[in-house]
Structures are given as structure tokens and as C-alpha cells.
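Only one protein chain is missing from this complex, and each of the others stays in its spot.
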Amino acid sequence: MSRVIARLAELGLQLPPPLVAPPGVVLPFAFAQRVGSRVLIAGHGPQGPDGRLVGPFGKVGAEVEPDAARHAAMLTGLSMLASVQAEIGDLDRITGWRRVFGMVASAPDFHGQPEVINGFSDLIHAVFGPVTGRHVRSAVGMAVLPWNIPVEIEGELAIDGGD
Amino acid sequence: MSRVIARLAELGLQLPPPLVAPPGVVLPFAFAQRVGSRVLIAGHGPQGPDGRLVGPFGKVGAEVEPDAARHAAMLTGLSMLASVQAEIGDLDRITGWRRVFGMVASAPDFHGQPEVINGFSDLIHAVFGPVTGRHVRSAVGMAVLPWNIPVEIEGELAIDGGD
Partner (left out) sequence: MSRVIARLAELGLQLPPPLVAPPGVVLPFAFAQRVGSRVLIAGHGPQGPDGRLVGPFGKVGAEVEPDAARHAAMLTGLSMLASVQAEIGDLDRITGWRRVFGMVASAPDFHGQPEVINGFSDLIHAVFGPVTGRHVRSAVGMAVLPWNIPVEIEGELAIDGGD
């Protein structure tokens, strides 16, 4: 078993299955793409154990509580890891996190985007540690996100054995 | 004639001329920048055959219909290809698409950003095929975009002959 998967299990977490898109939706892109030692990660949202996107849906600071959004950011991290695993085969190949772009669907007067995206960063540090898990980050307020999800995150990381 | 240009012609499409900025506007940046094998692409919008930005202007889900925005996303792809061509000379040098960040000016209750940005992804796949055209993507809802355009897309691709 990979060390990353084992560490997730220690934390009581597991990766979700592939995304089950909402009915009728075509998503004609890759969820992760390896390019040499870089892995680019598409925008992801929070998934449930059945692969579907999960709520609470809406805007943080209005329908969605910040703590619930922070949990959604953690679930989004698991979704990203599942896509990376499908692309590169083994999450133990990850040698470093790079860029994290955290988007929070926000009511116009909600200013706590960093605390929401900390749900993602805290997961990454808990799983990968402070060196491999080190990343740059933005955490910003979006007008609205697809299917009314509260959080979407895209990013980049590095793996060994690239060209 | 380049294969990409020929393929666009088969689809009844052609690249727009260089952007004609709105009166009085200075845009002090590069529309595309080659760095070794990477080509970074600035945020682009939909251009008309005279080089100017074209409407419909406004927010999708309010003044702009989703289908019109989807067409704007396709036009934005053509604008990006024109900038890449100006930077690297020949679009046949493109060996792979990488990152696509699709921004849709959105009414607060519009959740169909992916379908809008599919107008871009479908163009890329139609022109470059599923292997070279493969890309990661985000499609998200912005509060507002410059000059009230409905769609703006930035991205990255790879070319041969880099360092």
C-alpha cells in the first residue's frame, strides 16, 4: 500500500471514486495531466463517497457556513489526489506540492476565504508533511461556481521520474 | 499552409487580427510568451473579424444567453491561437495543450460555467485531436470581466524545440 494512502487511512480518510458528473453534463478535459515532472490539476470540487459532488451548496457567508466550506475544501483535496493517482499511478511519486489556487463561492461581504482553503492546506500538510507539502497559494472569492459548489481548487505538483 | 490553419479553414474558421484595444486603453503585457517548451497565454476575450472585442456583453445568466457565451468561448480560443501564432510563428509546433483557466462573467445564480467553456474545449479538440488537445481545465464564475466581456480564458501549452 502506498504511504500516502496509508497516511490517509490513519487520518480516517479515503479517496473518492471517479467523479460522477451531474446528468447531461459533458466534461471534455483531463482532471490531471502529467508533463515531465509536473502534474497539472484541473479545478476540482468536493465529492462524496458515491463520486457525486456534495453540498452544502451555495455561497459561503450566505447559505454555507465557513466551517462547512472548510470541510468541503478538505474533500476537494481528496478529490484532487484521486485524480492525480489515476494519472500517475502511485501518490508516493509526489515529491512536492507547488501551486494551489483556492476559489470560494462567496457572499459579497464574506472575507474569510483563507480560513476556508486552510481545510485543503491542512490536509496536504497532514498527509505530506511540511517539506513535500509546501505550496504557494491564493484563496479568493468567486461570484459563483459550477453546480453551486462552495469551493473549487486547481493546482500543480511535482513528481519524480519526469523527463 | 500550416495544418492547424488548414484544419480551422475546414471548420469554416479563421484567426482574428491582432486585438484592437478599446479607445484609450493601454495593455502593457504580452498576449503570449514562449519560455523553452512552454507557451504561456494571457487572458483573452472574444474578438470579431475587425480585431475588436465582440459581444454579447454582460453576465451569463442575466443579459447573455449560455449558448451565446459558449460561442464567445470558441471565439476566445481563436483569439488565443492568433496570439500564440504571433509568438511562435507556426501553430504546427504545438505538441500539447496544458492548462486552461476559463472565466465566465456570471449572474449569481448561473451554474453552467462548464458548458460555456466547452465552447473552447470543443474547438481545441476539433482542431488538435484528443491527444495534442488534452488539457486540464477550470471553469468558474467571475463577478465581472474587463469591458463587460462574457468570457475570458488564459492558459498554457507546449511546443517542440524548447530548451
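Note that the chains are named A and B in the order they appear, and that numbering of residues resets to 1 at the start of each chain.
Simple rule for what comes next: a contact is a pair of C-beta atoms (placed from the backbone, for glycine too) under 8 Å apart; a residue touches a chain by one contact, two chains touch by 3 or more.
What you see is a predicted model, and the numbers here were worked out from it, not measured in a lab.
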Self-check item: Hidden-chain contact residue, picked from the options A:Gln47, A:Thr76 or A:Ser121
Solution: A:Ser121
Quiz item: If the hidden chain were put back, which of A:His71, A:Arg93 or A:His135 would touch it?
Solution: A:His135
Practice problem: Can you list, in ascending order, the subunit A residues touching the missing chain? | Solution: 96, 98-101, 106-115, 118, 121-122, 125, 134-143, 158
Quiz prompt | Chain not shown, touching residues in subunit B | solution = 25-33, 35, 40-43, 59, 101, 103, 105, 142-148, 152, 154
